[in-house]
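Since the structure comes first, as structure tokens, the remarks are kept for the end.
Of the protein chains in this complex, all but one are displayed in their positions.
A and B are the chain letters, set down in written order, and residue numbers restart from 1 in every chain.
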Amino acid sequence: MLDFIRPIFRNLFKKPVTRLYPVTNRETFDNARGHIEGINENCVFCGICAKKCPADAIVVDRQAKTWTIDPFKCVICNVCVETCPKICITMSESHKTPEYKKSYISFQGNTEESKPQGKPTGVGEECVFCGICAKQCPQDAITVDRPNKSWSIDSEKCVGCGICISKCPKKTIKC
Amino acid sequence: MINSEQVPRSTVPFGPQHPVLPEPIHIKLILEDEKIVEAIPAIGYVHRGLEKLTEKKDMYKSIFILERICGICSFMHALCYCQGLENLMEIDVPERAKYLRVIWGELHRTHSHLLWLGLFADAFGFESLFYECWKIREKILDIMEATSGARVIISTNTIGGTRRDINSDMLEHIKKTTYEIEEALAYIDKVFFDDNTVLVRTKGVGVLSKKDAYLLGAVGPTGRGSGLPQDLRTTNYAAYGDLDFEPIYETDGDCYARCKVRIRELYQSQKLLRQAIDQMPEGEYAVKVTQKPEGEVVSRVEQPRGECMYYIRGNGTDILERVRVRTPTFANIPALVHMLPGHQLCDLPVLVLSIDPCISCTER
Partner (left out) sequence: MIDNLNEIALDELKNSISNMNYRKYRLVTMSCVDNKDGSFDLFYHFDKESKLVTVKTKVTKEDEIPSITDLYFCAFLVENEIKELFGLNIVDIAIDYGGKMYLTADSSEAPMTYGANITIERRDIGYDK
């Protein structure tokens, strides 16, 4: 009987548990998934983030060098941030504030720039034609023919993301 | 004295929109005066076709889709799916990942049960008790945001392990919080167990006998409240095999017993959390997956609401052929329908909430 009297009296002499929201904001936690802020100029438009995005929120256009995210489609899973080979997508720790209008977050790369840095040109003699580079390439630019021991790259397709260089077990891809 | 055959029957639609229901379910009630004589459920207001969507996305993207079947037990859905695929592809998950899964799983159970206790208190009109429960729940949500980055849909599971690790400082903090939660619970569990307001509304209401519960396929706290000691955690998935616990069950089968089971499970979860933190091994928390799923597998885990079952069929590619999800509420609706006849209309909200309905789970 009347067991709730005790918590009630306890609560009378305690600080409020809630915050006066717009005046006092809660501190954010480290590595919290707030919202995607954008991308910096290191982006090579490889399109891995668009491929891995579970919500199809990211669109990457290689020719026009644009990177666009629809923040209203984004489910803030952090996959793009984790898979980006250039580590150039930034996640903010604070949650997204309400907006008046729906809009994209986009980034326009420098189209004047002739060639991105770090395009692989060939392999050294250590190559064992394992095909890992071809498997990992987001643009399927590398072809490895194991029986004929040939390695070729389509430099038109290549975006210079550097994944093949870092994944190569023999560290033999030259650029 | 009026003969019961002469009492006029009336039909009352309960739901899809009703103040007590957070989600839409429709129950067509045939009443005799105030007494329910028949209940026919109708679902289908939030069917989203998520099972179909998994046939179009690759298995890694499907984790995020399946997590969104249910907000409250999102981690368990991902756990069930990932464990199924790991069994299918014969992947050895690192020991640390198994313990991390137990920790997040029990955190989810705690927050789900506290949420339910609040809603249950709200159903019989005890608003201040509702806020009291949700106040405790906030501590868990803060831990989840600090460890995984999000408050509810934490997305930490992946095939072959977990996506994040928990450092030792945080583990100490979780351990400290489990004691705080037990302390805070001690204040409110008396209210649920002994307060007159609660007893009048819950004791002897909605009695489901052990035999009926079994035949109707009741799972989770609904079944355990009727004396069925079935808890899938005893099948030793994740790291539950190394932890010491017993399934909790009550024999009365009424709303009070179901409430009691959940409160006792809250204490049990805190003990499991502390055990898991103490026994946690060091090491890797994820392995790289190179295999492709081929064949079929059935995977089951114990969610806060009961047993969840996944049937998965793969065809050797990244895209799975079929993912079939059976959620606990889907199994508990027949039990609810069986319980309703013979009760007053005013007991209906308490009865519906006592099975912890999650309709978006049910319809996927």
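As a convention for this text, a contact is a pair of C-beta atoms (placed from the backbone, for glycine too) under 8 Å apart; a residue touches a chain by one contact, two chains touch by 3 or more.
The structure displayed is predicted, hence computed values, not measured ones.
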- Message: Touching the hidden chain in the complete assembly: which of B:146, B:297 or B:345 does that?
- Response: B:297
- Of the listed residues B:114, B:243 or B:333, which contacts the missing chain in the full complex? B:333
- May I ask which residue of A:56, A:82, A:140 or A:154 touches the chain that does not appear here? A:56
- Message: From the list B:7, B:200, B:215 or B:346, pick the residue that touches the absent chain.
- Response: B:215
- Item | Chain not shown, touching residues in subunit B | 40, 42-44, 47, 49, 51-53, 56, 87-88, 214-217, 230, 232, 234-235, 295-298, 300, 307, 309, 311, 313, 321-322, 324, 326, 330-331, 333-335, 338, 363
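One rule holds in what follows: only the chains that are shown with their structure count from here on.
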- With chain centres taken as the means of their Cα atoms, state the distance from subunit A to subunit B in Å. 33
- Note on the structure: Within their complex, subunit A touches subunit B through residues 1-4, 6-8, 10, 17, 29-33, 52, 54-55, 75-79, 82
- Task: Can you check the complex and tell me which residues of subunit B touch subunit A?
- Result: 57, 60-61, 63-65, 68, 128-129, 132, 135, 138, 142, 145-146, 149-150, 155, 163-164, 187-188, 190-191, 194-196
